[in-house]
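Yeah, one chain of the complex is gone here, protein chain that is, but the others are all in their spots.
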Amino acid sequence: MHLITLTTDFGTVDWFVGTMKGVLLGINPSARIVDLTHGVAAGDIRAGAFALTAGCRFFPKGTVHIAVVDPGVGSVREAIAVETERYFFVGPDNGVLSWALRNERIRTVRTLKNEKYFLPQISKTFHGRDIFAPVAAHLSRGMAIEKLGPSKKEFVRLDWPEPRAKGRSIEGEIVYIDGFGNAITNLGAEVLNVFGGRRLEVLVKGKRLCAIESCYAAVRARKAVGVIGSSGFLEIAVNGGSAAKNFGLIPGTRVSVVSPTGTYE
Amino acid sequence: MHLITLTTDFGTVDWFVGTMKGVLLGINPSARIVDLTHGVAAGDIRAGAFALTAGCRFFPKGTVHIAVVDPGVGSVREAIAVETERYFFVGPDNGVLSWALRNERIRTVRTLKNEKYFLPQISKTFHGRDIFAPVAAHLSRGMAIEKLGPSKKEFVRLDWPEPRAKGRSIEGEIVYIDGFGNAITNLGAEVLNVFGGRRLEVLVKGKRLCAIESCYAAVRARKAVGVIGSSGFLEIAVNGGSAAKNFGLIPGTRVSVVSPTGTYE
Partner (left out) sequence: MHLITLTTDFGTVDWFVGTMKGVLLGINPSARIVDLTHGVAAGDIRAGAFALTAGCRFFPKGTVHIAVVDPGVGSVREAIAVETERYFFVGPDNGVLSWALRNERIRTVRTLKNEKYFLPQISKTFHGRDIFAPVAAHLSRGMAIEKLGPSKKEFVRLDWPEPRAKGRSIEGEIVYIDGFGNAITNLGAEVLNVFGGRRLEVLVKGKRLCAIESCYAAVRARKAVGVIGSSGFLEIAVNGGSAAKNFGLIPGTRVSVVSPTGTYE
């Protein structure tokens, strides 16, 4: 199999994503292409990085992941391909790959310099089609990554907000708002285990918002609830509604979790 | 061929659908996956049931249809797989499969109990990825449905609103609003045949809205028209506009059809 995924902010109302697939299949007719998402907010590198991180690990070994959220396209930012133990990653070197790479064992990072593996004509506005798609198609055919360009020691890393223990609470923040309006935090299930299974409450701006339950349906319709979501992080949801809209949550909003009945161990 | 379709309310702005495809292709690399729709309104089981019913019959024999509109995910509702003469269906046992099953000859219904065919880790919020996708992938590879769990006599059935003859008219209701704003009713072409080909008019809330014509373009731009739509049901449309918005039509709105020149035969 030659599996390739796409994570972009191109949306689906135009032909942009379709032409990337035309380029991919022109170079590797056996490629299988999966849209991870094209709904990243335009230019929102952190949202793209989170989507890629949350989604990429469900794909089989050898998959080539393309991520293009690229507001600096055509300017000085570099383009890279990364080989890890499990996957390949291709995209601009602006941090969009960096959160996914935190979970991978990196073998090599290459700057995309060899124009032999690009389209013959390179636009200044659409490297997804002209550079990243052809490069990924060649990688998916088994081409050695070394051919793409020189090795690169460092790449741009977005800072990941680490949770912090503070007295009896753990402090974190919203990192992503999903299409249902669920607000996903940086607080992983393992972080919350420090409370030893006690009943936990979620506070936003110092105010109690909801308890952490096992599923959305554990609370009545239109009520707020905290759950460990499918990406392994605490998320704030409203059963049948949008937590983001109801409570004005956006990426960066501070969140804390406390156990009203116990102490931080 | 190993064809699998997806009908969900997950939308396409996040990575949720993409990860289901990663799981499917990880288990069955030969699977061909078609999105029926991911645009079902969040938690709207009846809309999901209608979309599946309208779409599934255009797929070849042996196709595995996954439908996940699942507001009760993680709570007590069961998960099922159904084998019929033509197809397999996989989803929560909340009625979302039930309208499609009205058109099928059911061979067996199974409760999904055998965790061997799930992902190793089961979240409480995303059984589409963790249970339904792996189960469907195994079915698409030809695995016997009996392996998934015990046989089940009954499953949750949504009531289908049957049209009713009432004097000189036939009474029905809106069951689905499509993306163009066309309002699809429960009145099938065969129901309207009782009028013997006479000119028919559509009434909403007792008021004449439009005549039934052969196609949208039979009326001028911005004018209302009734047509037998592509799903075989009468739909109320506005040529170049949205009937739902123009006339405030929603699922459940009562509709009647009369022949002003004849009597009900």
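Descriptive notes on the structure:
Residue numbering begins at 1 within each chain, and the chains themselves are lettered A and B in the order written.
We take it that contacts are C-beta pairs under 8 Å (C-beta built on N, C-alpha and C of every residue); 3 or more make two chains touch, one makes a residue touch a chain.
Predicted model only: the values in this text are computed from it and were never measured.
Contact with the chain that does not appear here is found for just one residue of B:99, B:126 or B:216, B:216. Within the complete assembly, A:18 is the residue of A:18, A:150 or A:196 that touches the hidden chain. The omitted chain makes contact with chain A at the following residues, 10-19, 21-23, 25-26, 29, 42-43, 71-75, 123-126, 129-130.
Along chain B, the points of touch with the absent chain fall at residues 1, 3, 5, 7, 12, 32, 34-39, 51-52, 54-55, 58-60, 63, 178-180, 214-218, 227-230, 239-240.
The working rule: only the chains that are shown with their structure count from here on.
Separating the centre of chain A from that of chain B, both taken as means of CA atoms, is a distance of 32 Å.
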